[in-house]
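The complex appears here without one of its protein chains, the remainder shown in place.
Up next, chain A:
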Amino acid sequence: MAEILLSEVEKYYLVMGVGQDVRVDGRSRSDYRQGDIDLNAVTNSHGSIRARLGETDVIVATKVDLGTPDPDRPDRGTIKFLVDCSPTASPDFEGRGGDELAEKICRILSIAYDKSGTIDLKNLCITPKKYCYVIDVDILVLQCGGNLIDVISMAVKLCLGICELPRVTGLRYDLGQGVPVFSTDEFEFDYLDVKNSPVVVTLPRVGRYFVVDASLEEESCSKGKLAFGVTPDGCVTSIDKLGRGCYQVKSIQAATAMASTVGANVNNTINMRIDSLRELKLRADPKPLSMPMDI
């Protein structure tokens, strides 16, 4: 990512402003920037979302496939994450340049989803030990305007919420092996229950305070960040320290309290948005009706 160069005076202004709870763009320390959501950014997926928050722009697409479960966990499906930093965000991301950042984000997401038990992966199992749903979540980072991990986690939650899992209508017996058969009807699908899945809230420390949704300038003035995975009821599922900086135990406690209230609010907004998007999908479906309307 390109380094933001700020003069000493600009840094002073920024840090002092944060201390007075008035940031450079007028927000308070716990305010998010305005964001938009676009559905169906990618056509050949089971669900895709383009999410923007300020200047950060991310496209997330999910694809559902049939696979075999992990031998250690035979009654669960799997969710795999792949992050791709496009060179449109910065020419440094070309080739191997963006891999480090991508791997970091991937790790945070997998820990938040696989190990915390907030999505019931048992729902993704079709036949224990043999067949399960494998959900591939692909994330493309188009622009990075600060607070990348948060936007990605929000977009992933939205995308998993509107992902259409094709329903299994039965088993086809092929030489004694039962292979699941999927329904070809567009309307026969299930949604994943993502009500309890976590959202990451990154809190960089600017001066003596933590800020929510930092822009690139604020991140460059910060001493390290704490990334919390927070569920809708305010529970913290993971904590990651990123960057350089050290904290006293009291600071971590204060940050945890802030992250848990902010994260709970974000989760509720996203849960409401998922419900409205699901309704929208049903209403706007252009599939032609088999019977004319005026009968």
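Assume a contact is a pair of C-beta atoms (placed from the backbone, for glycine too) under 8 Å apart; a residue touches a chain by one contact, two chains touch by 3 or more; residues count from 1.
Keep this in mind: contacts and distances are computed from a predicted model.
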Of the listed "AP complex subunit sigma", "IBH1-like N-terminal domain-containing protein", "Guanine nucleotide-binding protein subunit gamma" or "Exosome complex component RRP46", the name UniProt assigns to the chain that isn't shown is "Exosome complex component RRP46"
Of A:I119, A:C221 or A:A259, the residue that touches the missing chain is A:C221
Across the whole complex, list the residues on chain A that are touched by the chain not included here.
11-12, 15-16, 19-22, 25-38, 42-44, 50, 52-55, 57, 84, 86-91, 94, 140, 142-145, 205, 207-209, 215, 221, 223, 244-248, 250-251, 253-254, 257-258, 265-266, 268-270, 273, 280, 284
